[in-house]
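Below you'll find the structure I mean.
And now, chain A:
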Amino acid sequence: MYAFIKKEFFHIFRDYRSMLILFGMPVVQVLLFGFAITTDINDAKIAILDQSKDPITREITQKMLSSKYFILEQNLQSNNQIEAAFQSGNIKEVVVFEHGFAEKLQRDGKVDVQLILDASEPNTANMLSAYSSGIINTYSLQQMMAANKIPVSIQTESMMLYNPELKSVYMFVPGVITILLMLVSAMMTSISITREKEMGTMEALLVSPLKPLQIIIGKVTPYVLLSFINLIVILLLARFVFGMPTQGSMTLLLLESILFIIMSLALGILISTVSKTQQQAMLLSMFALMLPTILLSGFIFPIENMPIILQWISHVMPSKWFIIIIKNIMLKGVGIAYFWKETLIILFTTLFFIAMSVKKFKVRLE
Partner candidate 1 sequence: MNESKQIIVVNDLVKMFGHFTANDKLNFSVKKGEIFGFLGANGAGKTTAIKILSGLSKPTSGKAIVAGFDVKKHPNKVKKNIGYMSQRFSLYDDMTVKENFRFYGGIYGLNRKEIREKTAHFLKKLDMEDYGNMLLKNIPLGWKQKLAFSVAILHNPKIVFLDEPTGGVDPLTRRQFWELIYESSAQGTTVFVTTHYMDEAEYCERVSIMSEGRIEAIGTPAELKEKFDVKTMDEVFIKIAR
Partner candidate 2 sequence: MSVPVNIQNISKSYEKVEALKAVSLNIKAGELFGFIGPDGAGKTSLFRILTGLILPDSGTASVAEMDVLKDFKKVRNITGYMPGRFSLYYDLTVAENLNFYASIFKTSLKENYDLIKDIYVQIEPFSNRKAGDLSGGMKQKLALSCALIHRPKLLILDEPTTGVDAVSRKEFWELLDKMQQGGITILVSTPYMDEASLCNRVALMQSGNVLSVDTPSNITARYKGQLFAVKTNKMHNLVTALEQVPAATQVYRFGDEVHVTSFHENDTVFVGLLSDALKEKGHLDIQINKKQAVIEDCFLALMDKNQAI
């Protein structure tokens, strides 16, 4: 057994390119998701059409631009220029103040600000609109307070728990951990087993007294360790590069991860039993594991918004439950009492896949 694992490590360490992918990928992925693919919006370029040019409109403009969200790209002179401003491409929002803005406010106690948004990126448009309205509302509230006119309307005050700054990296780290653990574990094992099939060495292993379970354990042990190292690297990056703390128990997080890694490895073996070549194994891992994990686990798209059928499918995605677990531990800092159900689900899937792969792992060639 020891010799088998040693041999497996030789394979891994002598293939420099795969090594690089194995350890480089997590770092690149986390950095990519953390920095590049962020849903926070900073410095959105806007244009302002101020047809009134009075102290109040100037003050509101000032407020908006002094937030970190907006940068003034252009001052428009007339309605006709709005279309052209959007077409030029880099303007995301136009704020329109009507004629006699201050006067109307004085007279009627009510006035409209028009926000026109480029909705070709719906998420961005939604967020910008929310930011702008927020700033304008705050301003009007302050004005009323100053005038001692307590508004009758009830203001909502939101408090963002667990991720007060709404950093998207908090959302991505659990997802990235899940994807990477799954991909590295499942893809690498399935590839390394099919490689032995291609090289013909599997024949020699099969005719030896080794039991299928021994071959499987020998094959997966190195990858348990490697995936574990990957996990630590991602957690360190999250902590020190993005300042994302782990609120809950680190031990619990690691134990849950090991469970998930074992499940992914079992899946990898299952994949290798149905694929004949390394290429097939890789494609299967990519399409059968990676894409559903990204799309259906709630990593990027909220599960609640999916059609009911996809919601059902997402229930059988082990990655969905794992993401819930990590979020609970890392962000909420709660203990096993809050996610023992999810843990049990993963535990059962793991046992199921192990049983399946041991059963399907052939002692013969066909």
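Throughout what follows, contacts are C-beta pairs under 8 Å (C-beta built on N, C-alpha and C of every residue); 3 or more make two chains touch, one makes a residue touch a chain; residues count from 1.
These made the cut because all candidates are chains of the complex that A comes from, given by their letters.
Everything numeric here is computed off the predicted structure, so don't read it as measured data.
Enquirer: Using the definition of touch given at the top, pick which of 1 or 2 touches chain A in this complex.
Expert: Result for chain A: touching candidate is 2.
Enquirer: Spell out the part of chain A that touches candidate 2 in their complex, as residue ranges.
Expert: My answer: residues 2-4, 7, 10-11, 14-15, 199-201, 203-210, 363-366.
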